[in-house]
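Handing you a structure now.
One protein chain omitted, others in place.
By written order: A and B. Residues from 1 in each chain.
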Amino acid sequence: MTQDYWRWPESTWTSKDIDWKNSSTITAGVDIGSNSTQAVVMCDNSLFGYANLRTGPDYRESAGQAMKQALGKSGMTIRDIKYTVATGWGSRNVAFAQKIVDEVNCHARGARFIYGSSVKTVVDLGAQTCKAIRLYDWGRVSDFMMNDKCATGMGRGIEVMADLLQVPIQEMGERSLTVGKDPEPVSTTCYDFANTEAIGLFREGYKENEVLAAYLFAIAWRIHGTVGKVNPEKELAFTGGLAKNAGIVKRLERDMKMTALTSEYDPQLAGAIGAALIARDTVEKD
Amino acid sequence: MITAGIDVGIENIKAVILKDGEVIARGTVRSGGAKRAMSAEKVWKDTLAAARLSPSDVEKVVATGQGKGDVSFAGDRVVEPVADARAARFLYPASTSVVDVGADQVRVVTLGKGDGIAEVVMNQKCAAGLGISLKSMSRTLGMTLDEMSRQAGNSRSDIAVNDGCGVFAEMDALGLLSRNVPREEVALAVMEAVAVRINSILNDKVKPAKDTTVLVGGVSKNKAIVDALKRRSGVNFIIPEYAEYAGALGAALMAAG
Partner (left out) sequence: MERFKEILEDRHEYARAWKKRTGGKVLGYYEPYMPEEIVYAAGILPVRLLSQHEPDDTTDRQMYGNCACSRDLLNQFIKGRYDYVDGLVNAEGCQWMLNAFQTTLNFKTALFNHYVFVPDYVDGKTSKDVMRSELEVFKKALEKWTGKAITGSALDHAIEVYNTNRRLMRQVYELRRADSPVVLGSEAMEMVLASQVMDKAEMNDMLRDAIAKLAERKPRSDTGVRLMLVGSPTSDVELEKLVESLGANVVIDEICTGSCYFWNEVIPQPDRLMAISLRYLGRPHCALKDNNWRRRPAHIYQLYEDFQAHGVIIAKQIYCHPHGTDNPLIWKVLRERNIPFHYFERDTTLPYEETRLRMEAFINMLKPELVLK
């Protein structure tokens, strides 16, 4: 009975309403992160299908798998897609992509699609890196900052923590918020220090949820440090896997004294959606 | 006389039951953070059952490890280096030092005269969590720890990861994967870096003796790391069969007096 507490749920979806054969431009975006891979197919300006999977050790295979699942049983094949843009950590490994665009621009573009064009600050909370992106009113990136070296891998650290505490990863955030008043945060230097220090709190009589609170507070604090460097302005949007962790998002909002926009889209898809939209721009320009 | 030792680590809890100088049962379970006290009870019950004993048959229980305070049924507690030293002396009376590489810490214990300890050197903060980061790597590589440990051969010098910090090493390893370096080679590079970090602690003060140094702890079961470490340090480590139970064994021996 070994449960993989660190494993987050993968997801796929393909639209049943859109008749892709009648759409004029079909484009795709693939975002291969260090930890998760997303493929998105867009028909004109609507989301047609997506897949959000864990990245395997073979990036090429992960990309193919995600694309296959995003197409689902729709009957569409890769040949029906006019243009594909790849982005992310492993963007060099998408054999069927025509172009590679960096993740900062893809996340910025995707965030504006998901949350609307009022977005001025995008914070991408990925497994390996955290990026704070500032946008001009017209959507171009004006400035961005990424985490300091020692703050690398916060998302991976949370997986490690879920495994150590044996708490399902998707419950960590909510559980940490049940604590009335946040305890002092643990070490904000690196995830490894934070993890061991958090485990050490049990010796001081902390309850599980209090440990989670002290831990996620530290992670949020570290991210806040990166975000602060770009002078964030309203409206604020979070993207990436950790944007689904309420324990981080709520604490970040509290520390930044700002409320982030919400949307029914999965924030982890932002990069791939942005890539698919940039693919569309490219097609239209030609 | 029957005694027992419980070693509560950050990752696993190990229990050993000792009868007149012979180990009669061993048990291990995941620590599980807040569930640690319960996990300790569980492994204690399971190990007793394996030895067909009831708690009252055991004269004394001694706890060690980072979470030794959580063991409510322990009669006494002992710090980790002392347990390591005791186990090493019991297993190999001629040993002069013991190196314990666990999930979180690396300890080098130099044995002194009699029962004493001459010196203890522990990892610097940035080299913490060696075992933990290996496990995280194994998930990324889609290999079990066992599969990683069976990788043979030297790592290629042009495929290397950061050797100062486990988190940076992960980042470098992910970079290698994205450049289509086969995961077996990435695994070798990761384990080589772990060996460099352990060797750096060995170089810290007193270099352990070539033929009388005992290596224990979970990471000692990783053959690839041990090979790399032997090559780098020139020390022919003695590795006991149940190396990960050394702390618990030491505690059980302390309980026996």
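Remarks
The rule is short, and it goes like this: contacts are C-beta pairs under 8 Å (C-beta built on N, C-alpha and C of every residue); 3 or more make two chains touch, one makes a residue touch a chain.
These figures come from a predicted structure and were not determined experimentally.
Taking every chain of the complex into account, the chain not shown here touches A, B. Interface note: of B:K45, B:R156 or B:K205, the residue touching the hidden chain in the full complex is B:K205.
Interface note for the absent chain: among A:I78, A:C150 or A:L177, the touching residue is A:C150. Contact with the chain not shown here comes from a single listed residue; of B:D7, B:D104, B:D172 or B:E244, that residue is B:D172.
Among A:K21, A:R140 or A:R203, only A:R140 touches the chain left out of the display.
Across A:V40, A:A70, A:V104 or A:I219, the single residue that touches the chain missing here is A:V104.
In the full complex, the hidden chain is touched by subunit B at residues 124, 126-127, 160, 162-164, 168, 171-172, 174-175, 178-179, 192-193, 196-197, 199-201, 203-205, 232. Against the chain not displayed here, subunit A makes contact via residues 34, 89-90, 100-105, 108-109, 112, 128-129, 138-146, 148-150, 152, 229, 277-278, 281.
Definition applied: only the chains that are shown with their structure count from here on.
Contact residues on subunit A toward subunit B in their complex (touch as defined above): 6, 32, 34-35, 56-60, 89-90, 92-93, 128, 149-150, 152-153, 156-157, 159-160, 163-167, 190-193, 195-196, 199-200, 202-203, 207-208, 211. Chain contact summary for the complex, subunit B toward subunit A: residues 10-11, 30-36, 66-67, 69-70, 104, 125, 128-129, 132-133, 135-136, 139-143, 165-168, 170-171, 174-175, 177-180, 183, 186.
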